[in-house]
Structure formats: C-alpha cells, structure tokens
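All protein chains but one are shown in place.
Right after this comes chain A.
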Amino acid sequence: MKKMKWAGIVLAAGLALSVLSGCGGSSKETLNIYSWADNFDADVLAAFEQEFDVRINYDVFANNEDLLAKIKAGGSGYDLIQPSDYMVATMIKQDLLAPLNKDNIPNFEYVSDSYKDPSYDPGNQYSIVYTSGVTGIAYNTKYVKAEIDSWEDLWNPEYEGKVLLLDDNREVIGMALKKAGNSNSSTDESEITSAVDDLKALLPSVLAFDTDNIKQKMIQEEGWIGTVWSGDASYIAKDNPDVAFVVPKEGGTIWSDNYAIPKGAKNQELAEKFINFMLDPENSAKNYESIGYSDPNTKAHEFHSEEYNNDKMINLSEDELSRTEWLGDVGDKLQLYDRFWTELKSGR
C-alpha cells in the first residue's frame, strides 16, 4: 500500500514536471501541424526547422472526422492541417478554414493542372493538394487467373471468402454505385438502394472490411482481391510482387489529402511558408520518395528516382485518371448511407 502511494506521488510529480516543461521550452516560433501519421519525411521537416529557425510540433489524427471534431471545438492551436477532399468542402461550408495567401506560396505554380481548381475547393482558395490516389482493384495473380477490369469481378464466386473491402461507408457504397454506372455520390434513393442490394449479394464473399491493415491482408495473401487505394497497392506490390492493380473500366473514386490552414491560426504566414517549402521541387522529390505517395509537383519528377517515376501505381495514367470521380457531399442522405452501411456491417 505504501509503495502504491509513493508510485502515485512520483507519477504525479512527473506529470507536473512534463506539463511545466511543455510551457517553458525554447522561445522559437512553433509551427503546429495536425496531420496523418508518418505523412512527411522527417529529414525534410528538419530542414525546414533549420532554414526558418523554427520548431515543428506534429500531432496526428486517424481519420477526417477526428480532425473535424477537434477543429470545430476551437482553440486547438494548429497552424496547418491536412483534410481530405470531401472534408475540405465540409470545413469550407462550416467556415473553419482561412483563405490562403498565394503570395507566400509562389511554388504553387508547380502543382499539376489536374489537381488545380478541384471541385471541392474551386480556385484553390482554401486548400492545395498534398497527395492523391484512386480506389481500384488490387488482386493476387497467383490465385486470380482471370483478367480483371471491372468491379463486377469482385462478385465472381471463385473468390468467395477472399474479397477485401475498405472499411469505409462512402467508398464501398460509392463503388457499387459506380459499378451500376451511377455517380459515387448519388443522392437518388433507388440508386443507393439497388447498390446496397448488390453489395448484400457480395457479403458472403467478403473476408473482412479493413482500411488500416488491408495492406497486410493482401501481402499475407489472406485476401485475393479487393478494393485498395493506388498508393497502398504500390506498397503491397513492393512486398508481394504477385499483386497487381487496376482502375476498373467503370471508373473509381479519387481522393486527395490537402494543405489547409484553420481559421484563427496563430502562425498563418509560417504555415504558408511551410507549404511553399514543401512544394519546392527538390524538397518535394525527397519527401514523396520517402513516404511513397503520388507527387503532384510537375517540376519534381526530374529529381525523383527512376523506380519512383516508373511505378504505375503511384503515377496513374491520364487515361486512368480520366475515369475517376471525387466523393461529393451527400447532405442529409448521409443518414441513409449510414443506415445501409450498418446493415452491411452487421449482416442484417
């Protein structure tokens, strides 16, 4: 008992100390970043800290909804955030983002035209693309012998019990909508209903719903075929060369993560300098080479390795990109999507 008490006191003292030291620290200006885990190359971040004589404080979130909740609550103190496409639209609608001052971001001109002026933020007023990918089909050629070019192929009974789906409401229902030739963000109830009925027929074939660990499930050959992001497919193929990737002929969902600055950020100018620094072609090449996602910087390609430039899953073709669609806001129909998603996830 006495021991316990001492442990408690030591713990409390340690806690108090860490809080105090958090307040103290250096007098350097701090850039507070809130982003996905491992989203930047550590060396590039260190180079920024050195060049601008600042400190970077990097916190991570697991999904856009966590990000939204934190920013909406206010007082988060973040200067730079990385919402996905649809979340940029939501945050603009809720008046949570500050307009970007492009004078501080001259390197914006290097961003590929395909990612400028996106539907979720016309004119790039509030956001600049960081990286992007497409949801397609990854499949293991060891078990899947047929040629794969359509979402229909997931329904092939030969793959029963070996199909992986993303654990994401809009992605999966959006996929079934695309398969039927509709928009992935349909708000038409009969279209959504028939897409969900279609998915219910697929359920017995589904091994698992997974987003975070779907890569491991493909690498370990537990799943043979599934809906996978292009960037993840590239990661999988490096560990398991039998895995191939295709953007089906019906088209797929395109997503992006972006730079944005929350309204009321303390260091808006520093955040803009950071975006500009990251868009510098050489820094850009170094950063994306390390994290393995697509680099939207047109000038950076000459600095990239041959291996990176030749990776068809990182650098999708114009033809593949032309078949993609952003997820749009579905307004109040989100409730319908959620109900159907619950039905699918519970098998009821």
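The criterion applied here is as follows: a residue touches a chain if its C-beta (ideal position, glycine included) is under 8 Å from a C-beta of that chain, and two chains touch if they have at least 3 such contacts; residues count from 1.
One rule holds in what follows: contacts and distances are computed from a predicted model.
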item	value
Name under which UniProt lists the unshown chain, selected from "ABC transporter permease", "Exosortase H", "Cytochrome c oxidase subunit 1" or "Thiolase family protein"	"ABC transporter permease"
Options A:121, A:153 or A:210, residue touching the unrepresented chain	A:210
Residue among A:38, A:51 or A:66 touching the omitted chain	A:66
Residue of A:75, A:157, A:241 or A:331 touching the missing chain in the full complex	A:331
Residue numbers in chain A that touch the chain omitted from display	63, 65-66, 69, 90, 93-94, 161, 167, 169, 206-210, 213, 220-222, 331-332, 334-335, 338-339, 341-343, 345-348
